[in-house]
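Only one protein chain is missing from this complex, and each of the others stays in its spot.
Up next is chain A:
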C-alpha cells in the first residue's frame, strides 16, 4: 500500500477536499512492510512456496511493489487504479480486488497490514475475509503456520488472545509482529529481474464505485496555550467554569 511517508508533515488542500499529495514523498505503509516481512520469513522457513506482493494504485505503486520484491517477495501484481477512481478507493473496493485476486491466484494466505496510516480504517483485512468467507486472524503479533492451520496471537484491548484458524485465511499484521528488514543490495539487484504483472480492476470483474463521499477535510484544531494555576482549588474552579467538570 502506497501512502504518504510517515515522517512527512501533512497539509490540507486549500479547498478542504483532501490532503496535499502532489510532490509529497510516498512510501510503503509501515504495517504493510511488517506484513511483507512476515511473508518473506514464512518463505525462508519453507512453510510457503511463493510470496506475491500486490498493490492497488497509480503507476507509482510499482515502486512500492519493487521495494517488496527487494525485501524478498517472488513476484508482484500491480492493479492499476488511477485518477478519480484512486481518490475514492477505499477498503471495500480494495477488499473486492483482493478477494478476486485470491481466487484467481489460488492463494492460501493473505497477509495485510492492520490499517493504512492515511485513513486508519482498519477494515480491508476483515472485509476481504468476509467476501471470501475465510477465517481471519487480525492484529497478529505472532503467527505460526502449521500444515493446514495457523495459530495466531492477537493483540486485543484486554491483552493477548491466541486462536487457531484453518487455511486459507486472512491475517493482518500489527506493530509487534516483526521488525521489517532493510533490503540487501544483492536483493535490490535481483528485484529488477522479478516480474510485476499489470492487471485492471475491470479484468477482475470488480466495480470500483464508492458508496462514500468525502464532504470535508479539516486540520485538527490548533493547540491553544495552556494556563498555569497556583492551587488545586483554582484548578477545579477553572475546570467548572469551562464546563468540563
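One rule holds in what follows: contacts are C-beta pairs under 8 Å (C-beta built on N, C-alpha and C of every residue); 3 or more make two chains touch, one makes a residue touch a chain; residues count from 1.
As a working rule, contacts and distances are computed from a predicted model.
Of "Sulfur carrier protein MOCS2A", "Exosome component 7", "Zinc finger protein MAGPIE" or "short-chain acyl-CoA dehydrogenase", only "short-chain acyl-CoA dehydrogenase" is the UniProt protein name of the chain excluded from the display. Remark: the omitted chain is touched by one listed residue; of A:54, A:70, A:100 or A:173 this is A:70.
Of the options A:89, A:170 or A:191, the residue whose C-beta touches the omitted chain is A:191. Note that of A:183, A:204 or A:235, the residue touching the chain absent from this view is A:183. Think of the hidden chain as still there; on chain A it touches residues 7, 63, 66-67, 70, 182-186, 188-189, 191-192.
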